[in-house]
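Note that one protein chain of the assembly has been removed; the remaining protein chains are unaltered in position.
Order of writing sets the chain letters: A and B. Residues in each chain are counted from 1.
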Amino acid sequence: MRNEKELLELINVHLEPQAVEIKREQNVSVELAPKNLIQALSFLKSHSYQHLSTISCVDWLEEGAFELVYHLFSYDDYINISLKTRIKREPGIFQTAKEIWPVAEFYERDIHEFFGVEFKGNDNLEEMILENWQHLPPMRKDFDTREFVNDQYEWRDYNGQKHTD
Amino acid sequence: MDKSTQTEIFFGPNHPGVPGNYGIIYEFEGDTVTSAKANAGHLHRGFEKLMEERLWIKNTALVPRICVEEPDINEMVYAMGFEAIGEIEVPRRADYIRSIILELARIQGHIFSIGGNAAGIGQYTVMHWGTLTRDYILDIFEEITGARVYHIYIRPGGVRQDIEDETFDKILDLMDELENERFPDLEKTLFENPNAQKRWQGKAVITKEEAVEMGATGPVLRANGVPHDLRKMMPYAAYDDVEFEVPTYENGDAWDRIKIARDDMLQSIKIIRQLIQNIPDGPVQTDLGNGLKYKIPKGDAYVKIESKRGEYGYYMVSDGGLKPYRVHVRGASTPLGLYGVREFLPGTRIADVPVWAKSLGICPPEFDR
Partner (left out) sequence: MNNNFVKGSWQEILDWAQNKSINMLHYCTGCGAIELPPTMTSRYDMSRFGIGPAATPRQADLLLVTGYLSTKTLRRLIYTYEQMQAPKFVVGFGSCTINGGMYWDSYNTIKQLDKYLPVEMYIAGCMPRPEAILDGLLKLKKMINNGEADGYQRYQDNLEFYHQNQEAVLGEVQRTQ
């Protein structure tokens, strides 16, 4: 059973992190370059980090990047580790993690539907939650949801007073 | 596979055998399912986008609607994420009150789902008892917070208002009634009934390796012998001050998971009695200033708690402004509802598909968001 400092030593020795940080008790965060991330995932999986919680994506519009975050947990150390990487917003292509954890196929399908990121190696990227969606991927920061709603739908007329937003 | 003997049907969304507005499309041959996939997305409201358009405090009213059966876990995780990024301390009395509310929510969720499981095999008496017992707990919530289902009570910095001593006496009387009158009746009617045992034993088996590979937690792992409980592994609120056990079984089928629901309720009653006996005095909220101007520094955090179905987590990112920059919701039954249906449903008989869907605790609004 390792504690947070021993885990950071292990990562500094075997992987090439750009930044490491102990955020709180039992929570560690690591930043990596895109070409090193998949190899870091299989390295950690073979060192008792077998549980993949989820894969998140954050859209940094001014910096022109998408940030992908992988959250792992170990049943021996009881430590939560978040692996982060940044890819360019145009064209938004990354590699799949489906060979390591088969369930990652569905998390990547969700990110493709809402952000437009392509995952090479995952050929099951069709629509899952939306149906016949023809506009921009909705979670991007340049999709304005209030403007879309005011164009597409009409508001109820209460004796001549209309919705003013 | 000879396609001329396969038939494809749509199981739900309009069906009494599915837990909510969710569908499964499967092909069967004879009486056995041969391939399946999930038809999800009927409940999508775009919560993650809506949360980016509202102030930090306005989201406390929006967040309970993400998981309809057990809404308090959402308020708790949102408050924990805000406090983790902003490094805010919560008074000890507020920690105890938060734990009492979460344990009451766990009991009402378990008894409702035992009723739903029993209705799936035709025991309608237990369904009526389950809904009625849950109503007594909703009366206590109405006295504490003012509403039956969506409470909006736990918020960043503590809880909204204090609880009086008469309410604590009512909670203790209700715990005595549950333990001495309701649960023995339930034991004799459902758990010692050979029909129920035959319908549930050996069905919907998920082994330990499959569960760890998929990322399923909670009762699915405990039915295979792994004592997984985030209240002991990463303690939050007041759980480091109480003593309780984590029950486990060996076989990994639907019968074990329903027995774990009953055992969890008995442990929750024990925890509530200890918390009420030892609760300290003091304030229930740290002062964070004007609610319309909450601000926390730049940062991010992934926080998670143990709901009745497993690990439930939020990933929150703040850029120092008045509104959240990104909130990502990880529901407890996301891998089961989307991936587990494709891999583990083939091979069951058609009459057992509701048993599979309901005993695993699939809750559609948490992966549709």
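Heads up, the rule we're going with is that contacts are C-beta pairs under 8 Å (C-beta built on N, C-alpha and C of every residue); 3 or more make two chains touch, one makes a residue touch a chain.
These figures come from a predicted structure and were not determined experimentally.
For the options A:N36, A:Q95 or A:T145, the residue in contact with the chain missing from this view is A:T145. Contacts to the hidden chain, counted on subunit B, fall at residues 13-14, 16, 20-21, 41-46, 49-50, 53, 61-62, 65, 68-69, 112, 127-128, 131-132, 134-135, 148-150, 365.
Mapped onto subunit A, the footprint of the missing chain covers residues 130-132, 138, 145-146, 148-149, 152-156.
Definition applied: only the chains that are shown with their structure count from here on.
Work out the mean CA point of subunit A and of subunit B, and you get 24 Å between them. Here subunit B touches subunit A in the complex through residues 40-41, 44, 46, 48-50, 53, 84, 212-215, 217, 226, 228, 233-234, 300-302, 304, 311, 313, 315, 317, 325-326, 328, 330, 334-335, 338-339, 368, going by the rule given at the top. Against subunit B, the residues of subunit A that register as touching in their complex are 23-24, 26-27, 29, 50-54, 56-59, 69, 71, 75, 78, 80, 82, 101-103, 105-106, 128-131, 138-139, 145-146.
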